[in-house]
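One protein chain omitted, others in place.
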Amino acid sequence: MAEVPATADVVVIGAGIVGNSLVHHLTRLGWRNVVQIDKGALPNPGGSTGHASNFIFTVDHSREITDLTLDSVRQYQEMGVFTQSGGFEIARTEERMEELRRRMSSAKAWGIEAELVSPAFVKEKVPFIEEDQFIGAFWTPGVGVVDSLRAGTIMREQALATGELTVVPTVEVVGLDTEEASHGRRRITRVRTTGGDIEAGTVVIAAGVWSPKLGDMAGISIPLTPAVHQMISVGPCPQLAEREGEISFPIVRDMDTFCYERQHGADMEVGSYAHRAILHEPEDIPSIEQAKLSPTEMPFTSDDFDPQLEQAYELMPELLGAEGAEMRYAINGLLSLTCDGNPILGESEVAGLWTAAAVWIKEGPGVGRAMAEWMTHGHSEIDVHHSDIARFHDHQKRREHTRLRTTESFIKTYGIIHPAEQYASDRDQRLSPMHASQQKLGAVFFETAGWERPFWYESNAGLLEEYGDAVMPREHEWDSRWWSPIINAEHLRMREAAAVIDLSAFCIFDITGPGALATVQGTCVAQCDVAVGKVVYTPVLDAKGGFRSDLTVMRLGEDHFRVVTGGAHGMADRAWFAGHLPEDDGATTLTDLTDDVSTIGIWGPRARDILASLTEDDVSDSGFGFLSCREIDVRGTTVLASRISYVGELGWELYVPMESAADQWEALLEAGAPHGAVPAGIGVYGTTGRIEKGYRAYGAELDSERSIVEAGMQRPKVKQADFVGKEAYLAQREADPAAVLCTLTVDDHTSASGMKRYMLGGEPILTPEGALLTDGHGHHPYVTSAGSAPSLGKHVLLAYLPPEQAVLGTRLAVSYMEELYPVTVGSVDATPLLDPTNERIR
Amino acid sequence: MASVLVCVKRVPDSSSEIVLTDDGQAVDGRFAGFTMSQHEQCAVELAVQTASATGGEATVLTLGDADALEQVRAALAVGCTAATHVVADSQQLGPADVAREIAAVVRDHEAAGRPHDLVLLGHDAADTGDFQVGIRLAYELGRPVVNGVTRVTVEEVDGRPVVTASGDGPDGHETYRVPLPAVVTVLEGGVEPRYPTVPGRMKAKKIPVEERELAAAPAGPARVRWSLPPAAPSDVHVLGKGPEAAPAVVDLLEQLGVLAR
Partner (left out) sequence: MILVLVEKDLAGAAVEVSLETLTFARSLSDAGGGVPVDAVVVGDVSPALQSQLAAYGVRDVHALGGPGFAAFAGAAWASGLETVLAASRSVVVMAAGTPRGGEVLAHLAARSGVAMAANVVAFDGLAPFVVRRQVVGGQAVEEMQLSTRPTVFTVAGHAVEAAPAATPGPATLVEHAPEVAESDLVARVVSTEEPAPDLSGSLKSARVVVGAGRGAGSEGGFDDLLELADLLGAPLGVSRVVTSLGWRPHHEQVGQTGSRISPDLYIPCGISGAIQHWAGCSSAKAILAINTDPDAPMVTKATHAVIGDLHEVVPAINAEIRRRRAG
């Protein structure tokens, strides 16, 4: 019955798997005076950890989630709370078998033992399963169950043993106080609780489904929603009771019915993700006293579960229908869902206020470690940028958005999700000024950060005939889903004439004031102390030399820099720069212009002619050189033009005031038409154009686990000025790389069935015989980006290879849907396959 | 061959701290959920046992809104084989109304050739606690009523079906023996209600449920409003720490009279 201390170096709110793991890793990394509070009692305060089914399947298509899971398994094993059971993911349909083959790709890419097995194989290990209900299974022997409550207690006790942790259960947070900090930010100062106030400069919200409520107390959005996962327990089953211990049969995930069957002693737990999405508001979760079981074990709604019950019974009739086996425990268990399925980690807009929420048992200890490292060093060993709370744009912070997206995605928990799959709900949040025009052109819109972006234009369908087989049509439905050969036609027209591309989704912010140069110099690897009017493309690193971003910086004045970066990661970039503004310097500011400025790109051999027809200003190579920018007058409007290219062609990015962007767009199309220019979509900009040029993309080739050297992006010199990650970068330059980013081309696409197949990304690169390759990190190479290179007539893959294989002309294989296709290394650095000397850009 | 009708009511689960609806007319069940009372669960168990022992049938009856179907299915899942649902807002009915509606169902079923020899009810509803519906029903039907028993069996005595029902009374364990047809209200404790099985639950889903409207306009309850009494604080009495607490523990055992032997 500890007292609430008056001060703390860090307060961790929550004693579920995340909070417990966090206090352990924080004290391990040397944090002192750590206070952990929870409104519930220990060891089970009543959150989602308390009713978790506690099993861990290790293979996920996301590398980030897989790495967090593998790290968690390792930690659970060290604590002695992991019981290996093995697990099957069974397929009832051929479509699912195909998905399981794709899962094999991920297993090989992440180096996890797995194999595709027959129903008879499953039956041998799970004798009470009906073999004729399914056609095959994905077997992961390393699957297991954990005791998450015990793990939490162990980690908490380890933290207590350091003498630096005070744990106070049954104390509820009633307020989070903040104060004004520099640059318009606020900072956390105090946690107010029912047991008294705690002064603290660092606070972590690790409160699971209650996190949004706590976030509200400090005025931040933690956009997750409590959602129901139904689970029943059937028992005692004699088949299970005769074996000792908690689990002695593999766990079965019945993928096509969205159910799982997991032994728990003499009981069989059947869980479901098949029912309608049942969402709750954090405010509507009962108190501990009001709850019948625990606050997150809501009353079971049997109607929702009945169809799954039937399917489970079909699969295991002898077990679930056994004499004496009764449904004694059934809950609508609450867990946390987010709009994109990833956790919410990191420091919020309020300085010192961190979150670690929407984390499942399988990631808990891994997240605890990553968060503690991040809080201690500013970065974590495992790249967690997909989970960064800074990723959310304003429209994603609305509860409505989370509600709509999770309603749509809930059923996909066990779904077959195409890598390019688009959400249908809550679309049209951010429309570029040319949206109406694009609709008329038959644009097919994909969403990035809420922006509706044309991926291709049906109006260009006429080009297909013109280019014939050069558009590299795809026969297989999966390969061509969320894709069109029109993308390749638009690409070819761009290379031949020109293309006009809407880039309104770019995130744009200005850094101005006396500290502006110091801010960009301190964050960017490239030399930013350049002449006014110069454009700099630069990596941005974290302290350990991993990528935070890559972006362009324009110097618009002595004390005025403009940063242009991708929409998807723009909010995190903005937060990173904002966090590096000089302290106590009110004069240096960061201003977001994303909603004020639209970007239109025009590229291709005729781009100059087209632009020249719309402006009196000099746009010749001598008058407007590559990597320079300046304002020009286009049809009476002042437009900032930047001569840069991500598609390897002559051309400009034009930064146009939002209000005149629609007009300029029309004018460019109109002026371009006689030159053969067409509008082109992001399919060209983001994939075909860049992949021919070997241009890297953040989030695909570049993340915090990759270095400039491995990515082949090092320049001959390193600037004098200091910048984040410089020391690490210098060391990386001295060492031999452990992996090398290479460009590969697919030599033969023909599958065993005779149909040509096209990889989409994520596939493992193997030896020609299909053996695993391993790089200097112990990682296995996989495809980071894949796409057509229509001008080369090739399908191109990017992958980090072990240095021994990173040799031009090396023959390897890519595994796609469990078949091998020959590939050849075409580039072992940033040298483009197309136009290696960059003639076209001039 | 006894045909048993067992009456159940969908009530908010009140095993944890309850919350009232804003209008103060009911318990808000959204946190703890809805259930049927323990008494009624035992009544269902007795109905199923009786039907099974006599080769008869157990029909479940409820009066409640559309959601009350959940309790009907729960009873079907543990062995009732027919169901009737009077669809109405049970909040708007007083105990006399409910008794009259059950009687109407019994009479209509009888007219349709499905007489119910034995009507079982819970001793009292877990929410409204009126303690009278079963007795009023008996007067509506002109049948004898046994109140508050825990065990029920039906057998033939001299060629006539008789229900033997027993429960704890002030003077000891009391037994009644009443010829059918009769009404019996059940207290929990005599039988252990079974949980549903997976096949039982699936079977329940397929049994058709007779839906009815109210037979007559209800007079309504005499309720003005509900309120919550102030909460009682937790008052654990710590007897001591470690082995030194043993004498205090044994004192307590003696005081509770559980040590005698």
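Order of writing sets the labels: A and B. Residues in every chain begin at 1.
Rule of thumb we're sticking to: a residue touches a chain if its C-beta (ideal position, glycine included) is under 8 Å from a C-beta of that chain, and two chains touch if they have at least 3 such contacts.
As the structure is a computational prediction, the values presented were derived from the model and not from experiment.
Only one residue from B:Met36, B:Ala58, B:Leu121 or B:Val145 touches the chain missing from this view: B:Val145.
In the complete complex, the residue from A:Ser62, A:Gln77, A:Ser118 or A:Thr170 that touches the missing chain is A:Thr170. For the chain missing from the display, the contacting residue among B:Arg10, B:Arg73, B:His109 or B:Arg136 is B:Arg136, taking the whole complex into account. Of the listed positions B:Glu57, B:Glu70, B:Glu101 or B:Asp127, the one in contact with the omitted chain in the full complex is B:Asp127.
Of the residues in chain A, those that touch the hidden partner chain are 1, 41-44, 46, 50, 169-170, 233, 235-236, 241, 244-246, 264-267, 291-294, 297, 328-329.
The chain not displayed touches chain B at residues 14-15, 17-18, 20, 27, 94-96, 99, 123-124, 126-132, 135-136, 138-139, 144-148, 168-179, 182, 187, 192, 221-229, 234-250, 252-254, 256-259, 261.
The rule we apply is simple: only the chains that are shown with their structure count from here on.
Between the Cα centres of chain A and chain B there is a gap of 53 Å. Taken in their complex, chain A has these residues touching chain B: 234, 284, 286-287, 289-292, 298-303, 306, 309-310, 312-313, 320-321, 325-328.
Those residues of chain B that touch chain A in the complex are listed here as 13, 15-19, 29-34, 70, 73-74, 194-199, 201-202, 205.
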